[in-house]
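For this view, one protein chain was removed and the others were kept in their places.
Here is chain A:
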Amino acid sequence: MANEPLPPFSSSVRLKYVKLGYQYLVNHILTFILIPIIVGISIELARVGPDEILSLLRFLNDLDLIYVMSTLFLVIIVGTVYFMSRPRPVYLVDYACFRPKPNFRVPFSTFLEHARLVPQFDERTVRFQVKILERSGLGEETCLPPANHYIPPTCSMAAARSEAELVIFSAIDELLNKTGMRPKNIDILIVNCSLFSPTPSLSAMIVNKYKLRSNILSFNLSGMGCSAGLISLDLARDLLQAHGNSNALVVSTEIITPNYYLGKERAMLLPNCLFRMGAAAVLLSNCRRERSRAKYRLTHVVRTHKGADDAAYRCVFQEQDSEGLTGINLSKDLMAIAGDALKSNITTMGPLVLPASEQLLFLFSLIARKVFKAKWKPYIPDFRLAFEHFCIHAGGRAVIDELQKNLQLSDQHVEASRMALHRFGNTSSSSLWYELNYIESKGRMKKGDRVWMIGFGSGFKCNSAVWKCLKTIKTPVDGPWSTSIHRYPVDVPAVVKVL
């Protein structure tokens, strides 16, 4: 067996039971060790009569008060130091996603008709966009902002600001309504929007609209790509460690209006076809009193940056094409780089979340390959043991397929991502929240469930966040899926013939 690759366990029933037994043994090793000890002590106590126990107690009484008090104080000091040095818990009180009005919807036929009517696109460009749209995994209900419905699109700064106001304010209004949070109680505000960065910033726009406090800690992250939502969460978490009893509002969005590419470079046309309108507002808190109504607790955030590698740095690159038009160039090896970034991320994430059984197996496999030079395939830990739900950034059909293959996930695990891509398109950093809402709307979120959010973005970055559900979410859920959840899941064909 030493020289063969590990046999596929799942195909053999007997081996499956062996694996299950192994997992129970390793994950509950402490229980297995404690039980014999408890049994031993009980037998000992039973054997020794009550007199011996009483004599033991009298011995304790004879001890000096000073010894007793010192022991007690030592215990108290150790306990205090332990509790004070633990990180503050970060609770997700609630979140709200922007619900696009269906009159902003872009059916495939309208998208292509506009592409043909706009004089800047030639026939080759239009045919390429048709091909992308057919294989994109998007549905007929994705929405573009009002400016993109004009022939030609009116990409002015005023239109971009009005889109920003529309999506951000409606998400925040819904969040404040749901949580009953007064704007004056928000201590930290973090906004991330990669491609639109006006002065004053979008965070200043929010402070102005909701009349937030003058000593608010506000941050605006721009240029950080589709994984910026998780970067904002990480920043919020760090700030909540530094400031106790605080509430943080994190807003993730992407403004589409100024970024419609009107040129002929094919690699830059993909964002036109895939990016859609969306935003999410999340309320985080470290106040103890929010624990009772919080939905999730943030357990880990792991960030991986592959920017040191030139290929990774240039794989999603905003530049001007030969005609001087600005667009985002997606390189052909995007999938390979994404896979690589994911591997780095899960190497760091693994020890934090995987149960001991998987970690031991991974360790043995690693030792065997590196030390004993055995020709085994690298052991891919089974992340399904660590998480109940997966939210994979809905960057495109290819990204979801690639991750499903890499992590060996079933169709049900990636269903939230695929359906969010179909219903809302690629809404960039807020897509993870639409997917989370899908899982909740389907009634699958139970207390104690763990959720893994994976985001990819330009740079090239792969960021993960792990949440633990604090209470079972009851359906029906009032959110962006309210009007359409009953129609999902749908079977998304590989190629949709454009009507």
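Keep this in mind: contacts are C-beta pairs under 8 Å (C-beta built on N, C-alpha and C of every residue); 3 or more make two chains touch, one makes a residue touch a chain; residues count from 1.
One rule holds in what follows: contacts and distances are computed from a predicted model.
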| item | value |
| --- | --- |
| Undisplayed chain, where the name is taken from the UniProt record, one of "Large ribosomal subunit protein uL3m", "Transcription factor TGA1-like isoform X2", "Proteasome maturation protein" or "HXXXD-type acyl-transferase family protein" | "HXXXD-type acyl-transferase family protein" |
| Which of A:18, A:68, A:117 or A:157 contacts the chain that the document leaves out | A:117 |
| Option from A:140, A:265 or A:388 whose C-beta touches the chain left out | A:140 |
| Sole contact to the chain not displayed, among A:101, A:182 or A:447 | A:101 |
| Contacts of chain A with the absent chain, listed as residue ranges | 101-103, 105-107, 109-110, 113-114, 116-117, 140-141, 149-151, 154, 499 |
